[in-house]
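A single protein chain has been omitted from the complex, and every remaining protein chain is retained in its original position.
Take a look at subunit A:
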Amino acid sequence: MTVSANELALELKTQALANARRNGSEGVVLDALEGASFPQRKSERWKYTSLQALADGHLNGVAAGDIAQPLPALSECVVSITNGALTGSTLPDGVSLHHESPEVNGLETPFALYNSAVARAVVLEVAANTRVAQPIHVQIQSASDAPAHCNPRVIVKLNTGAEATVIEHYHAEGQALTNAVTALITADNAKLTHYRLQGEHASTLHIGTLVIDQQGVSTVDSYQLMTGNRLRRNDVHALVNKSGAELNMKGIFVVRNKGHVDNQMCVEHAVPNCESDQNFKGLAGESGKAVFNGRIHIHPGASGTNAELSNKNLLLNAGAEINTKPELEIYNDDVKCAHGTTVGQLDAMQQFYLQSRGIAAAEAKRMLSLGFVNELLMALPHEKVAEWATPWLEAELTQASPAGADAA
């Protein structure tokens, strides 16, 4: 079924509103959803991502399937959210779980607003001056045989002086659409290490917003690893809101076989003397499509800001596509801002070298691709995560450059 983008936008809005009303939403959130304009063909922020897949009716049904291949636990502390609802939790001392969601700033997409209107938030609050040694593994899983959606909403709140590691881990099967919102809120002297692992099945859809709201002088390190599926859209909105705060984001995206990944990053510096650093690497093979929009916005008062962004990409095959746009919007002269972007291919000389040593073309390509992202994989601070992520990405890379496909 193909419908025009305009009709689809209208249809999605109708469905979202109906679902929200059925859910008993009212007040500000409903007003926001009602006022939101759903992406149309010419919406700038959705230029490279079509929502046509949603014409299958994902918003009409709610996912309720059983998870066939559940995620392995990467820690002793696990919080399970299945089809949008909390299904279990083992928490370390100093971390409490409740459902009283604080207000989340920086939500922009209509999907995030829809999530706000219907979701029951899972709030993980780390008590002041507590250092949680064990990572908290938040497993967000969904499954549905027919097109259906769910709205997981996770809020991680670090109070003053708290220190924690949170692994946000997605898994979906069948035809599920995961419409997720995650917010990380940090107070003074907090230190958060965050992982966002997205390896849902190729047939599933994911539309997610990640908000990083640094309300205090805090450090947030975020590692985002993702593979492509039928539709993956990540809106990441970081608000570096207190002088002295520091934000580091590193990420890898691999798309293959009609996979799609659209990353819309926006880092806003509103106060003086903050730092942000972003380093993302992308690989696109077969008919995969990757989008990376990295925006740094420096407000007039944010003097002394140091903001950097690097996005390097490899295009592995004909038919694959990479669209990248590193944006700078700067309203202050006393800043240091730089971004760099490249789109290229594997070095033919390096491949030749490996092949001359008797390594098959496909294997050589896989080794070099892995080498390309290795710098970021090596930087993952938790061994358990690295142990899980390396073979996962490796498998993905093997398929991204099939044997014999222009192995020049």
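Just so it is clear, a contact is a pair of C-beta atoms (placed from the backbone, for glycine too) under 8 Å apart; a residue touches a chain by one contact, two chains touch by 3 or more; residues count from 1.
What we mean here is this: contacts and distances are computed from a predicted model.
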item	value
Hidden subunit of the complex - UniProt protein name among "Chemotaxis protein CheR", "Putative transmembrane protein YxlG", "cytochrome-c oxidase" or "Fe-S cluster assembly protein SufB"	"Fe-S cluster assembly protein SufB"
Given A:V29, A:A190 or A:V335, the one touching the chain that is not displayed	A:V335
Among A:V240, A:A320 or A:L393, the residue in touch with the chain that has been omitted	A:A320
Touch list for subunit A against the chain that is not drawn	44, 300, 303, 313, 315-345, 406
